[in-house]
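For reference, the structure discussed in these notes is given below.
Omission of a single protein chain aside, the complex is shown with its protein chains in their original locations.
Here is chain A:
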């Protein structure tokens, strides 16, 4: 992801929650961790298509709301033998969520 995409204001995402964004053909779930940092991953659970943005998170994992499989938010690796999810670079810049490097 070479281009930078501004997804919207940081205040769109409550602390500790996630919201889904459509970026081109991709659906991306962006999470605002309680330590203040952001994580962006594929919004679709590879197991049964669950909406990951509705999942609960902590400072390392997201838990899919449908069957409670979990993935590492930084690496995209499953902790329970599922295929990995895509991770995207994301950061906050001047109150805006910026996707890309």
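Just so we're on the same page, a contact is a pair of C-beta atoms (placed from the backbone, for glycine too) under 8 Å apart; a residue touches a chain by one contact, two chains touch by 3 or more; residues count from 1.
Throughout what follows, contacts and distances are computed from a predicted model.
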Looking only at the UniProt record of the hidden chain, which name from "RNA polymerase sigma24 factor", "Iron ABC transporter", "assimilatory sulfite reductase (ferredoxin)" or "Multisubunit sodium/proton antiporter, MrpD subunit (TC 2.A.63.1)" is the right one?
"assimilatory sulfite reductase (ferredoxin)"
Using the touch rule from the top, list residues of chain A that touch the missing partner.
11-20, 22, 25, 27, 29, 34, 43-44, 48-59, 61-63, 65-70, 79-81
